[in-house]
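Below you'll find the structure I mean.
Every protein chain except one is present and positioned as in the full complex.
Order as written gives the chain letters A and B; numbering starts at 1 within each chain.
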Amino acid sequence: MRGRVVSRLVDVQDATKKFGQVTALGPISLTIGEGEFVSIVGPSGCGKSTLLEIIGGLQHTSSGSVQVRGEELTGPRDETAIVFQDSATLPWRTVLDNVAFALEARKVPRDARRRIAEERLATVGLQDFADHYPAQLSGGMRQRVAIARALTTDPDLILADEPFGALDEQTRLLMSYELLRVVERLACGVLFITHSIQEAVLLSDRVIVMSARPGRILDDIAIPLPHPRDPDVLSQPAATEAANRIWGLIRREAQLAMGAAS
Amino acid sequence: MSILTSTRPYRIPGYLRPRPATVLGLAPPAWAAVLGLAAMAAVELASRTGVVSKFDLVPPSRMAARAAGLLTDTGFLTGQLVPSIGLIAATFAIAGGLGVAAAYLLWRSEWCRKATLPLLGVYYAVPVFAVYPILVVLFGVGTAPILVVSVAFAVVVVITNSLTGFDSVPATVTKLARARRLTARQYLTKVLLPAAVPDVVAGLRLGLVYSTIGVLATEFILSTKGLGHFIADAYHTFRVDDMYAGILLICVVALILNVTVAAMLGRIDWRRR
Partner (left out) sequence: MTTAETVVPPVVRQPDRTSRQSRIATASAPVVLTLGLVGLWWATALVLDSSVFPDPATAVQRLLVNLESARFLRSVTGTIVRLAISYSLVVIVGAAIGFALGLSRFWSDAVSPLLYAIYSIPKVVLFPLFLLFLGLGATSQIAFAFFSGVLPMILMMTNAAAAAPRLPLKLAASLRMSRAAVICKIVVPNALPAFTSALRLTFGLTFLGLLIVEMFSGVSGLGYELLRNIPLARMGDIIGEVILVVVMALVPVTALRALEGRIHRRYSAGGAK
């Protein structure tokens, strides 16, 4: 059951990322506990995606360390699953083959692949679309395919980079409820990047607020709402209080970022 | 400690890593120059040492020398070089003008577009030069058939690119123009043509390439003067030096024409500013 943090899954110590001479990110230190849902919110360009890719093993840090399950990270891990902003579905494959793609990369035999993919598709409610092509699906449905794909490998860590960023407001809301329902039944750690404070508060155990470039952590806010959660939880006072606190920090940073742009 | 000192075997996959800036210390443009020069040096060596027969391959140095010599020969200049360049220029001008105008017509008339587009799509699949013999029988060997065939060859690429350009006006801009009640002529000059410029420029650059190919190919096949004819003639009369010099000159002329026209057109191409 979610909410009981047992031990550290991800441990980032003083990580920085430089591009040439410019420091884009850091120094950042954060932890993600096993089974913990952590959101990151911050202004555009602050390096959230870079941080996620570093924890996902897709980029090296310029200094500092990243440990997952106590071991130094040197590349992508089998037990980590990443959900990207654009669903990264392959348009020439059916939905089912897309979901099975991760298992295919693992060389899981065909029958087992199919079975697991069908199960995960059912989990996100798309079992009737197994033989469709991604082009025939809406943006929200494609993201559900991406989530189903992430779940096929039974990850202990899911990294989601603004998965609902390309969707319209109403679809976003529905998708976040959908994600809540799926995630409540899992025990994995989740790192979730979002622009939406509402999503962050609804889904997370902790919300990390990052500053504008070079991104550093401004605050690490615990969300003391009970599990299991449902959409009504947002009306509780603790939720509103957390949201306001986050918004106060973000507003300043967003203004700074806008000022820097002009 | 730093990741960089880790001894775990697996690293970030190569296909995700950015392109290396240099290989063996040279960046890509330097490599392009190196490879090009190496090729020329190989040719020079092969021809001078007799690896390849002296009647087949001429050292690039001698090609260049003979080309320079040709450039000072007024007979060559007036009989071959200038007529060819003139024809290329005329072809380009006509194909360019006709092409843009035809594209505008297609853009205005839905029926014309539907009727013509499939034909334009297969146009370049059919060897246009096949009609050259027809024209020669009708008009004799001379400037007119070459001009007609070359314009026919070059015009379609201008049409297709210009049409893409006209289609690229965003729908919201068109709505704005209608809200402001622009006349058709104002719309053409103030909205359509400026919006279409990048694609029209792309089409014109290709049109120049096709004009060059068209003129030189027809001169090559059958003609009495011009650069293409010069090379064919040199081949037939075993004047290998002249042949290579002519080829070299054509390469240089093509390069100069392309670069000049690209620079001129680049000044109005707002996508490249």
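By definition in this document, contacts are C-beta pairs under 8 Å (C-beta built on N, C-alpha and C of every residue); 3 or more make two chains touch, one makes a residue touch a chain.
Because the structure is a prediction, the values reported are computed rather than measured.
*Asks:* Touching the hidden chain in the full complex, which residues of chain B are there? Just list them.
*Replies:* Residues touching the hidden chain, for chain B, are 10, 12-16, 19-20, 23, 28-29, 31-32, 35-36, 56-57, 107-108, 111, 114-119, 121-122, 124-134, 136-138, 167, 171, 174-175, 177-178, 181-185, 187, 209, 212-213, 216-217, 220-222, 227-228, 231-232, 234-235, 240, 243, 246-247, 250-251, 254-255, 258.
*Asks:* For chain A, enumerate the residues touching the unshown chain of the complex.
*Replies:* Its contact residues with the unshown chain are 53, 56-58, 75-76, 78, 80-82, 84, 86, 88, 90-92, 101-102, 104-106, 133-139.
In this section, only the chains that are shown with their structure count from here on.
*Asks:* Would you pull the chain A residues touching chain B in the complex into a rising list?
*Replies:* Residues 57-61, 63-66, 72-76.
*Asks:* Could you list, by residue number, the parts of chain B that touch chain A in their complex?
*Replies:* Going by the criterion above, the answer is residues 1-4, 6, 8, 10-13, 16.
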